[in-house]
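For reference, the structure I am asking about is given below.
The complex appears here without one of its protein chains, the remainder shown in place.
Showing subunit A:
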Amino acid sequence: MSKEWPLWEIFIRGQHGLSHRHVGSLHAPDAEMAIKNARDVYTRRNEGVSIWVVKANHIAASSPDEKGPLYEPSESKIYRHPTFFDIPDEVGSM
C-alpha cells in the first residue's frame, strides 16, 4: 500500500531584505512536514530566515524549446538599457 510522499520544491530567504531562492526539493507527506524537513536539510548552517514550500507539480515552467520566441523580442530593444544613451560629461552623473 506504500505510496511515495509527494515532492516539494523548497525556497529559502537567505537573509532579511533578499528574496526567496530555489534551493532544491524534498519529499514530505504535507506542507507542514515539508517545512520541517527543509529546515533540517537546507538550513543546517544558518542558510536562511524564511522557508517557502511548493508542491512540485504546482509549478508551471516555460518550455526550453520556446526560448527563442520568448526572449528574442527583448534582445533587439537595446534602447531599454540606460547605457544606450550618451550623456555629455558636463551634465554630471545621471
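Quick notes
Operating definition for what follows: a residue touches a chain if its C-beta (ideal position, glycine included) is under 8 Å from a C-beta of that chain, and two chains touch if they have at least 3 such contacts; residues count from 1.
In this text, contacts and distances are computed from a predicted model.
A chain of this complex does not appear here, and its UniProt-recorded name among "Ring-1,2-phenylacetyl-CoA epoxidase subunit PaaA", "Cytochrome bc1 complex cytochrome c subunit", "L-serine dehydratase" or "ABC transporter ATP-binding protein" is "Ring-1,2-phenylacetyl-CoA epoxidase subunit PaaA".
Within the complete assembly, residues 1-5, 7, 24-27, 29-30, 33, 40-41, 44-45, 61, 63-64 of subunit A touch the chain that is not shown.
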